[in-house]
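Up next is subunit A:
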Amino acid sequence: MTGLKTLVQLEYSRYSLSRQGKYRPIVLALSLIVLLLAAGVFLPGPRASERSPFIYAVFLLWTAAIAISSLHMLMFMNQSHRDWMLSFPHSRLKLLYAKGISLLRHNLNLTFPVLAASVSLYFISVQAGWYQPLPAGGLLYMIAAYTLFIIVSLPVAVTLGLAVSLLLRAGKTALLLMMIPYTLLWILPAMIGSILSISYSGTQSLKFTAPGYVLCAALALCLIGWPLCYQLMRLIAAKGLSVPSGTGRSSAALTSGRPGFASKRSNRSSSLTGRTAPFIILYRLCIRRVHRIERHPAIVILKLALPFIIAAAAYFGSSYEAGSLAIARSLFMLPVLFGSVWMISRSSIERKHQSWWLSFPQSRLVLLLSGVAMVWVTAMRIITVLAVSAIAGSITGLITGRTTTQELSYALTWLLFSFLLFTLSLTVILCLLQAEYYLLKSPALTILMLPLALLGPLHSILINKFMIPDSLPGGALPDWSLLGWISVIALPLALCCLPAGAKYYHLSLMQPKSKASQTKQA
Partner candidate 1 sequence: MDQPYELLPEQFQINPSLPIYEQFVEAIQRRIISGLIPPGSRLPSVRDLAAGRGVNPTTAARTYQELERMGLIVTYRGQGTFVTREDAVIGEARKVIMRKAIKEFKAAADTLGITAEQLLEFDKEDSNDIL
Partner candidate 2 sequence: MTSYKLNTEAAEPAAVECRGLNLKIKKKIILDDISFDIPQGSLTGLLGPNGAGKSSLLRIISGLASPDAGAVQIFGKPAGVKQLGSLSLLPDRSSLPGWLSVKEWLEFACGIYPDWDQAKAQELQQQLSVSGESLISAMSRGEEARLQLLTCLSRKAPLIILDEPFTGVDLISRERIASAVVGELADGARTFLIATHDIREMELLFDRLILIGDGRVRGIEDVEQLRRSGKSVESRYREVFA
């Protein structure tokens, strides 16, 4: 088993913070705690009852564990050290366990600050008089129960995250069948959270968040979830860790594509490129990749199926107020999230092309903008399709007599409001994210990356708090002036980030880690 230990250490060293300086982990942990505390004090959800800080900690860690491990797996498949690692003379299961265990260790590292923040939030809330303090024994019992649950659930979440590699290797039909439930896993906490917040009329109303129930859940997870994960790990090791027999890594396969097809396209584009603005050409170059991915059969089927699902939801939802609000709140959440995550991970995914990209003779601003435009247009296309299908669904409801004209206009107003709101937030987030390159300038600034990166996943919480709140009086209409104010304040700020990012775009070529170690050596 010595091999396993070394492999775990190798995997762990990849993202190990202590390699980047002695105080780095402490600084990051503290800033994470402060950030979470601020969010906890600011938002209504986590301070609703004495249990809620811990419930939210569970949600956060679950999503983080799945996200970290699946992103790790997705990126691993494109990394240049993949072939080396896969040719280690150890069984695939051992390699996979090494990945799992090291990810688990990272997630446990993350658990400490999150739990610390939860406990602090509890005490702050008690101080502020939001709820009555628990007796010391009860508090310890609750903390212990939730901690145990987190520790039991993390291996499950990590395994589920690693299982993303199965999706990559799965056949087309299987992929389609698995895709939707798999995405649901990610947002599972968000769904439970919204159910909870809806039913939070009284503080103690929910029995199943009581420590006793949580302990039972942990036990159940241990007895059912762990054996399932054990099997799943074997399956991933057997199926998910294989290399495509083709020439390169999958990104190479994506870009190389079919020769006949490529020449056909380039013929067409060569007639277009005559005297077009450089921005348009660069944008086309970017978007071509999206087009290629879109040709994947699973995505084609998803594209066909999604409008109908949304239309059906709108058909049933728009006949009552809560339904319309729920649609307005959640419909566009995923595309914006998708856009921001894509934007963040783009620089690491496309590192290989980056030096080529930056050597183009166009201005950096144009290069940056064309990338932003690709993400924006793609996300907007999804948003528009969703909006149109929702509208179609609602109108069908009117025609079949399910909804009244008044209900319809109410639903459509909120839909329009949320459409504009999410478009605005997508634009703002994508522009703000460009400051990323500026922040690479110094290690102190890179800490600011964390809140910036969190902006994408968290934007919907902000929106739901201020713009489309849960507790609306019946028949309330959206506050359009708020929308106006946001665009007046946020848009200029966000646009400022573009030139700032463009100026330091080249920093994305540097590997921050090597830079850090060089300065350390000097």
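In the analysis below, a residue touches a chain if its C-beta (ideal position, glycine included) is under 8 Å from a C-beta of that chain, and two chains touch if they have at least 3 such contacts; residues count from 1.
On the choice of candidates, all candidates are chains of the complex that A comes from, given by their letters.
Bear in mind the structure is a predicted one, so any value in this text is a computation, not a measurement.
Student: Using the touch rule from the top, find which candidate among 1 or 2 meets subunit A in this complex.
Tutor: Candidate touching subunit A in this assembly: 2.
Student: Considering the complex alone, what residue numbers of subunit A touch candidate 2?
Tutor: Checking each residue of subunit A against candidate 2 gives 2-3, 5-7, 9-10, 13-14, 19, 80-92, 242-248, 253, 258, 511, 513-514, 517-518, 521.
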